[in-house]
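Rest of the complex left out; these chains stay put.
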Amino acid sequence: MVPVIETAPKQQTLKALSGLRDLVLKGEIEPGDRLSEVALASRLKVSRTPLRAALQKLEQEGLVALIPSGGYSVRSFTRQDVIDAIELRGVLEGTAARLAAERGVAPTKLKAITAVVETLDGVVTTDPLAMDFQRYEALNGEFHALLADLCGSEVLRREIERMTSLPFASPNAFVNTEMGVPTFHRSLLVAQAQHKAIVSAIALREGARAEALAREHARLARQNLDFVLEEQPDLRGKVLALALMSG
Amino acid sequence: MVPVIETAPKQQTLKALSGLRDLVLKGEIEPGDRLSEVALASRLKVSRTPLRAALQKLEQEGLVALIPSGGYSVRSFTRQDVIDAIELRGVLEGTAARLAAERGVAPTKLKAITAVVETLDGVVTTDPLAMDFQRYEALNGEFHALLADLCGSEVLRREIERMTSLPFASPNAFVNTEMGVPTFHRSLLVAQAQHKAIVSAIALREGARAEALAREHARLARQNLDFVLEEQPDLRGKVLALALMSG
Amino acid sequence: MVPVIETAPKQQTLKALSGLRDLVLKGEIEPGDRLSEVALASRLKVSRTPLRAALQKLEQEGLVALIPSGGYSVRSFTRQDVIDAIELRGVLEGTAARLAAERGVAPTKLKAITAVVETLDGVVTTDPLAMDFQRYEALNGEFHALLADLCGSEVLRREIERMTSLPFASPNAFVNTEMGVPTFHRSLLVAQAQHKAIVSAIALREGARAEALAREHARLARQNLDFVLEEQPDLRGKVLALALMSG
């Protein structure tokens, strides 16, 4: 007999996964509540097996947690958790940058990330009205994916992927709200200077510098977080990434 | 109807977990092979539900991996993976040490870790024959657990716990083989000097120094790894932690 | 008998010093040539004693060097020397920032440097035409002087003063040429973001971050140096600080 858990068609699992992630990220399930598999399966119109696989995946990503009595609940994060997750993203990406500088990078890989940075140069304009934020978001995501892979450590790439799957620790967490806020726009000018400096430091084999730059780059997210929470709390609703943050 | 996955009695899960972890760590299951739930359940004398919970836990720890076709297989690690995991453990513990120094530590917590270091001082003797390695292992484990918790970041503590659950990334990976190898004994003298320096740096609020020390501390594991693989390959069988390493 | 060297009236020494420094910085004396005390004394209209005191001071600053046969010559610096001096300035200012974060700073000192940064905020505008570069230069100089003094180490403050007295290692080395060059203007936006981040890191006791930021801040000078030498060599004559650089 082949156990059911292992036969879930991939399509069904993906459907369950994207549906479930959506519910969680939009804050439609109260953090802390025990998730009912029956109710979720019916709501998402999938069977139990793909639902379980989806729950397992979200547990890996840190969006839901196993609870001692069995089953899962949506995790809730304090502001300090969010700060720590951003810090940790910076530490891990910093390690990726440092190891790339220390171990050396194949010319083709260096060319690829340099090309992304150069394309970004055309996107990041001093005039905020001229900026294409959607394009920035796509290229920024690409930059960070390439960076995570630059030193060729699969162990590290996995950790970064796991960490950045937390919505508020994603490199694009605050990009979708950039439009119209001068503070955010100015932070993109600094971010792009950092993108360039990171690649240059790696090419020059300056590991300590590359690590520090990537850490500081992540700090921009924290800076934007502080800005939203302290200076412009009305923006908070617009930052999807903060749906899971309590308090 | 309550789904079975959520009702597994805790005792059964623990039995499945320790049995399964043992099989994996002792290298009794070939890395890469798809694990048969039926066969494992019968071998470990547990039912399917606690077995699945155990598999899920080991997946979190990184000992088994989900495979695309469904189910799990035992992960296999290259020497580079092992090196990277040790590096990452150093990076994460380094972050714990740095944040503790930067954020400040409650006096009771500082007292507790200082006490462990002072007890270790009596255990680490210049005469290897006089050393109680088992006691060292216990105290060393305690030191690292306290360090991970020192800055009070739950996000970070979880990551360190996850990373050090990989056997070769554990702070005690090479301690159980110390006896009789002068290189290992000397590395414990250095390790203990580092334990002291880490706590002192944290107390002095020297974050950069604390971080660097904790990283360097983890490098001793890599040094011992290199020693085993290059200088004394006959020792390899004795290092349980290397059972999962291929090549 | 009181030796003459000790009786030079202060005014005369200052006259000799500023006159001599001017000659050296404007490149009016060939690097490497042995300086004739007789000729210099007559040219600057000072007597030998204050001239010697001035030579001694410039020797401390690194602008002239003692030569083995006795006497002094104007030092000449290669491009690599200039790069290394900028690097070293970053390392020393980074140490000042780190020690301030680690040791803690008196509130009045923190207030003073914060005030300078806030004033700079009004000076650094996204519109280059609206910027008052002279005011920037003055405030920037003040920021760096306060930073060097923040941790209260006289040993360190002296070293930073010595190092930044080399014209190309001064924090203002490339400010006087900023006007009209978009690359330089954009670098000031980044510089001001760094000023803010340095002070914030110190206040948060984040020493590693403060050190890395101050180092990266100095790298802007190197970036501007590379820009002048590689992209716009015609600018070189305008950068007074590069008069001593050969090749």
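Per-chain numbering from 1; labels A, B and C assigned in written order.
Everything that follows uses one rule, which is that a residue touches a chain if its C-beta (ideal position, glycine included) is under 8 Å from a C-beta of that chain, and two chains touch if they have at least 3 such contacts.
Just so it is clear, the model here is predicted, and its values are computed rather than measured.
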{"item": "Full complex, copies of the single sequence (shown: 3)", "value": "4"}
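Keep in mind that, in the parts below, only the chains that are shown with their structure count from here on.
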{"item": "Centre-most chain, if every chain is reduced to its averaged C-alpha atoms", "value": "A"}
{"item": "Homomeric contact chain A-chain B: same or different residue positions, threshold half", "value": "same"}
{"item": "Distance between chain centroids, defined by C-alpha means - chain A, chain C (Å)", "value": "41"}
{"item": "Cα-centroid distance, chain B relative to chain C, in whole angstrom", "value": "49"}
{"item": "Chain A and chain B, separation of their C-alpha mean positions in angstrom", "value": "27"}
{"item": "Touching two or more other chains - residue numbers and ranges from chain B", "value": "none"}
{"item": "Chain C partner contacts - residues on chain B that touch it in the complex", "value": "98, 101-104, 204-208, 211"}
{"item": "Residues of chain A defined as touching chain B within the complex", "value": "1, 3, 5-8, 10, 37-38, 48, 52-53, 56, 59-60, 66, 69-71, 80-81, 84-85, 87-88, 91-92, 95, 99, 153-156, 159"}
{"item": "Touching residues (chain side chain C, partner chain A) in the complex", "value": "126, 186, 189-190, 193, 197, 208-209, 212-213, 215-216, 219"}
